[in-house]
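As you look at this complex, bear in mind that one protein chain is not there, while each of the others sits in place.
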Amino acid sequence: MLVEFAMMHAWLVPLLPALAFLVIVFLTRPFEKLSAIIAVGSMALACVIASFAAYGIFTNHEFTEKPLVYAANWLSLGIPGVTDSLLVQVGVQLDPVSAMMMFMVSFISTFIFLYSVGYMKGDPGFSVFFSYLSLFGASMLLLVISSNLLQMFIAWELVGLCSYLLIGFYTHKISAREAAKKAFVTCRVADFGLLLGLLALQITFGTLNLVELGEKIHNFQEYTTIGMLTLIAVLVFIGPIGKSGQFPLHVWLPDAMEGPTPVSALIHAATMVVAGVYLVGRTMFLFHEVESAMQLVAVTGAFTALFAATIALTQREIKRILAYSTVSQLGYMMLALGVGSLTAGMFHMWTHAFFKALMFLAAGSVLYALHHKADVWEMGGLIKKMPITGWTFVIGGLAIAGIPPFAGFWSKDEILVATLAEGHYVLFAMAAFTAFLTAFYMWRMIFLVFFGDEKPENHPQESPWTMTVPLIVLAVGAIGAGWMGTPWNNVWAEWIYFGEPHHGPINYGAMLLSIVLAGSGIYLAYTMYLKDTKKKRARKLAEWFGPVHRMLYNKYYIDELYLWFNHALVDGTARLFYLFDLYVVDGFVNGIGTFTKSSGDGLRVFQTGRLQNYALIFFLGVLAVAVLVTFTGPSAASLVLGGVK
Amino acid sequence: MDFPILLTILLAPIVAALVLVFVPKEESLTIKSVAAVGTFVSLALSLYAYFTYDQSLGGLQFAMQIPWIQDLGVTFFLAADGISLPMLLLTNLIGFSAIFASWNINNRPREFFILLLLLIAGVMGTFIAHDLFIFLLFYEVVVIPIYIMVVIWGSSKRVTKEYAAMKLTIYLLIGSAFLLVGVIALFVKTSAMSGVPDMSFTGMAVVAQQLSGFDQIWLFGLMLLGFGSLISMWPFHSWSPDGYAGAPTAVSMIHAGVLKKIGGYGLVKIAVFMLPAGASFWAPYMAVLGVAGVAYAAMGALAQKDLKYVVGYSSVSHMGYVILAVACLNVIGLNGAVANMFAHGVMAALFFSMIGFIYEKTHTRWIPDMGGLARQTPRLAVGFMMAAMASLGLPGLISFVPEFTIFIGAFDVYGGLAVVGIAGIIITALYVLRAGANTLFGPPRPEYDHLKDIRGPEMVPLIVLGTVLVVGGFLPSLLFDMINSGVVPLHAAISDVLQLGGKL
Amino acid sequence: MTPFDFSMPINPAALTLEMLVAALGLGVLILGIISPKGARSGLGWVSFLGLMGIIGVAITMWGQSGELLAGMYLLDNYALFWKITFMVAAALVILGNMRYVDNVGHQAEYYSLTIFATLGMMVMASAGDLMTLYLGLELMTIAFVVLVCLRKKDNKSVEAGMKYILLAGMSSAVLLYGLSLLYGLTGSVIMLDISRIIAMQPVSSALVLALVMLIAGLGFKISAVPFHMWSPDVYEGAPTPVTSFLSMGSKAASFAIILRLFITALPGVWENWAMVIAILAGITIIIGNLVAIPQTSIKRLLAYSSIAQAGYIMVGMVTASEAGIKGVMFYAFLYVFATAGAFTVAAYFYNVTGSDELKDYAGLSQRSPLMAAVMLVALLSMAGIPPLAGFVGKFYLFKTIVDGYLWLVFIGLIMSMVSVYYYLRVALVMYRDEPKDPSPINVSGPVTVTLIVTMLVTLIIGIYPGPLSEVVNSAAHSFFLH
Partner (left out) sequence: MLTISLTHYVVLSALLFSIGLFGVLTKRNAVAVLICIELMLNAVNINLVAFSKYITPLDFTGQIFSIFVITVAAAEVGVGLAIIIAIYRNRLNVDLDNFNWLKW
């Protein structure tokens, strides 16, 4: 009964945090404790409803084929039959994918909210921070359960706004302000592409509802050509490139670390950045029809994964390494979707959310303990003083590297198998190498931070319970999240699939390969960063590959390229336009003004004041009138002189 | 309707202005409260009219017609339909908050509020007048109060306020001169054709639509010149940035918020409705000019350092969208145009009121001189950010849905051109965020520590306009159903000529 | 050609108005001589009340029509409307400037001459033939010349008078030459006969020369551009009330006879003079407005603005249609009130501060809000800003020429918006600047009445022109009944 209620009233899930936002902003702003309770409480309640709804969806089977959709008219223009018309609806669509996402987002948000109670204690904008977090939760959940693309786009932008506010939360830091602006503008550029895609969809197919769109695109020949559909698909894919930090538009994500750590954990690891992957998953019916679009998604994913992993090798800040690892893992998910396996993509998203959120929170507690000192090389041996943070971070490390019992292994293996099954050998090689790199740079960080000899100047001690409890819960998730999708009893595949569920043969070879890669990555990191305490080999390597190292450290200089583009081209043309406007358009207008004024002065001089001049002008006038009359009238004289009629 | 609701809405501010004449100069508080009551009465009544308007019936309601000039066929015809009611509501909303936005005016407050009330009444008149002569009467009555207000209470930053006032007035008057020529020619031709001189919109439109194609083209051209210069269409926009920068807060609020919309309203309700063949001839040029306006002004705004200039250019850019939408000549486009006018009105008014407060407190509008105001004046920062976010078309606030509708209409009719227009949202995001972030965020400056945040009466613009921004964003049907009920009959009236005229 | 028989009955009723005004004029003159020096100011009230009485009589005569001496003297609604306009103008000028005239002295001469000038105008209004036309014209002009140099001691006034008499003399010579040619060609002086005869014979070059001379002579009177050189100097030199009456009365009366002459006598050659008048009107509007921009003295500015207004009124003549006449008469009527308002303010300001310079008008809105408001309303009505009468007037005028002369409509409307520039510069000085000596100017009784009357009439005609346009319609209609 409760399940029935939850399923039919899923719109409560986003509404609760939204109400919390309003309550905090208007009522309980001065009382920090109260607003924290309201925020965490509302998200927890949302998570309960979400879990009941998810349980309802997963248990009875008929929802996997036909999603549960209920919607209301939001905007209707024109008369459908008679004139050109537009009908936009607002509604909820529950199927296994959205149910899973709804549960995941609310579950992880609840614990991150709890964590940030401890982390943000004493910050002047404490309740404002929680209002932003609840607003973010609300818009993310709205995005997840929306039944049409326009509603998803609205939530998409609201989530972008919240990330802008949260990244720029430390308003007094100029770097935070610039990072927030960079994030918003980059997402805005991506949204421009997505908006064009949506417009094209609305105009060609007349609707944006996911279910109708799915049927219409299935036989798209009636509506449009394959070329147009490819263009639409590419345009729609631009949105996720921006939001999920894929290759050309990934620049904002590492800078987004300026925000407080729970923000990075929640938004830039678990939920928001995954929205892009979710959108591609949701519009899989569109990408499935267009082979080249799938190819593009796969290639972008694989390349981003490798590209980000290479940068992560050389980074020094703890959060920056995690940021690049998120970009890389997102690349993996895109690759999975690109090769057509919705199951693998979603599964990796599910597991990644747990262990990446865990690692960010752990990194947060490290920063909390070391009073925001972020450089990895200045830390060491923290595991003795901070056992819980240490060991949960190690579990996360194992999970992301892909060691068997942990979650990361199963989902990454699922992706490798899927890529292999589709016969993309090049992509498979890139994915495999990235797996090795991931293991290496992750464990390089772990050894530098938690093992080895302690640095005398920092004296860490364990964070309070509000921070460690979420760590433990997420650690359990990082371990257990993968078990539902093990190749042997693949429960996950039954629930989330595109088209029909397929159970390929269990590919032990791939499993073995990925274990070997992960192990060698960890061992290499162990030898370089833990065994030889003075890290001689690492430094020698850095000198040999000097220029390569510097290039990787500076993120292939892409940031500088964009900055140059922004300042030189955009601001330059803006200045040009403004000067053009100032001197040409305005000049013309002022010109007319001064012309009339000066002609007034000119004509004024005729008024000499002498009577004879007036009489003279009088008679010149008479002559002029005589000429005019002859030429403009049909009089005899004009006939003689051939005047104009 | 027995109780002449429209007349009372129109006369409330005028009565308040007359009362103010007898209030002594010194008591500025009583002056302001009388003005506030005046505008509040018309705001309440227009809200009442908005919600009791029967959308299913459509057409002209609350009509009131008094024969005025027999031989010109002019009747004092006040009525409201789906397009004019939102505009009327917009005028009252902005008028009401403009009174509170100028709460700290202390030099010659009585003249200021008398002129402001006359200005509000004049603008309201244009939206509810359904007779071309009376429309022109109100359309130009507004120009002189604005001139006097800018000249006395304006501010001379880049250009002297006298230059700005004179440029604003003469530019719009020259535009209206072209419009007047068009109206006179239209009147002469229609009364010659139908024998009976009739100046009411509907009466004249029936005859005007039968005019020859060539006549409709050059008549529409003239009207486009007149209304175009008021809505700051691309080549005729150079008055708008200077005008707003020179004007006091209340004037720039009303001017950007509502006066520009008279141009758009005129285009839709008069030019397109009466001269459809002309409209379909000019539509492609209008679209090009509209998009040029969007990109050009957005780029211009990017290079600005003065807050009011940024918003001035941004309003030119937003009006470019409206022109593009009107150029689509389809139901979705027209709906989008009117809705975007309403949305931009609310947004621009909030933006100008916030900038006005910033200017009052910090005495500067130069972005490089400011920074970190969010710490010192949080409520002001919230208002500023809401206006900024609305202006870049963030969903959840009022201006996203109209812009989305315009994009759909324009994309359908002018594919490639519309893409350039839509790219405008990126540049808008750039300049809005740069203006917003550089003034509000970043390290707080010590010299602004003494600033008091907006409180009491100064909060009214934020509350009134803010709620409209948010409610309009989440429940667009509130606005769109009304506009749709006005646009569909209008489009039906001209659609046969459009099909016949085709793309000429 | 019908010989002139003297036995024709003269019904004196047609001349009642003229006789009354003549009697009033003589009465004022005699009273002036009899009454002692101190009581001279009462003369103003005598002439004002007398005029108001005669206006009453004129209103009762509305609707009567008839002619005297075989068409030499026409009486119809058209003439009556003009006569009422002239008398209203005279009354306003007298009422508004009593204080000014008391300062100047010579009240008797001033009031009697003003009334005689009005008499001249009324004769012109109902002139049916060339002789009466010329007589009325000269009576008005000579009366004005003496009025212009009323302040014998002030060089400017005398210089203006001298310029006016010489140039007016020359222009009336030119006009006469044209009239004589017209008489020579048609053999008759009665306008109705002239139009019949011209219709019969082809257009000879002598007739064209006569037409040119007429245009020049009458153009001088209404200060159309090539012939306008005299008016700025005379307007500036003359005492302000005289300038006011000159710009209102003389111009309106000249338009009365131009309409009579060109539309009753010369419709046959309409094609000849229509385009010329249109071109002259266009040039007058352009130059009148442009040269007004750099002016610094309020009187010279109003002089040039009144030249521009003449240009607008000429637009009504172009189509020689009933609507055209209606436009001219409507605009002339509202123009009277606007000019009366503006000049009364200027006169009273000169009276108090002794200066006509614009910069001395600084802060007038704070010193006397009523004067500033009336000046603003008057100027904006001349510019044609809607709520004021000018807008409706211009609408009627330009409505007539839209079909054939669209370029003139553009010139007219754009130039009237350019005129807003220099009108608003006056408003700028009055409203924005701080006054040099902030002592409030208290306006005496009769002047306030005139100011309020002019402002109210301009506003009412602007907002609700219905009734006035009905009256003017019937007046214009009666024009063609002969």
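Residue numbering begins at 1 within each chain, and the chains themselves are lettered A, B and C in the order written.
Everything that follows uses one rule, which is that a residue touches a chain if its C-beta (ideal position, glycine included) is under 8 Å from a C-beta of that chain, and two chains touch if they have at least 3 such contacts.
Just so you know, these numbers come straight off a predicted model, no measurement behind them.
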| item | value |
| --- | --- |
| For the chain not depicted, the shown chains it touches | A, C |
| Contact partner of the left-out chain, one of C:Gly63, C:Gly187, C:Pro202 or C:Pro467 | C:Gly187 |
| Residue of C:Leu31, C:Leu130 or C:Ile401 in touch with the missing chain, whole complex considered | C:Leu130 |
| Residues from subunit C at the interface with the omitted partner, ascending | 1, 3-4, 130-131, 134-135, 138, 142, 145-146, 149, 152-153, 155-156, 158-163, 165-166, 169-170, 172-174, 176-177, 180-181, 183-184, 187-189, 232-234, 236-237, 300 |
| Positions on subunit A where the hidden chain makes contact | 604-605, 607-612, 615-616, 619 |
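Rule of thumb we're sticking to: only the chains that are shown with their structure count from here on.
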| item | value |
| --- | --- |
| Chain contact topology (line, ring, star, complete or other) | complete |
| CA centroid of subunit A to CA centroid of subunit C, Å | 77 |
| Per-residue multi-chain contacts in subunit C, two or more chains | 418, 421 |
| Residues of subunit A engaged with two or more neighbouring chains | none |
| Residues of subunit A that touch subunit C when the two form their complex | 596-597, 599-601, 603-604, 606-607, 609, 611, 613-615, 617-618, 620-622, 624-626, 628-630, 632-637 |
| Subunit C - residues contacting subunit B, complex | 365, 376, 380, 385-387, 391-392, 395, 398-399, 402-403, 406, 409-410, 413-414, 416-418, 420-421, 424, 427-428, 431-432, 463-466, 469-470, 473 |
| Subunit A to subunit B touching residues, read off their complex | 73-79, 82-86, 150, 153-155, 157-158, 161, 168, 171-174, 176-177, 180-181, 184-185, 188-189, 192, 195-196, 199-200, 202-203, 570-571, 573-575, 577-578, 581, 585-586, 589, 593 |
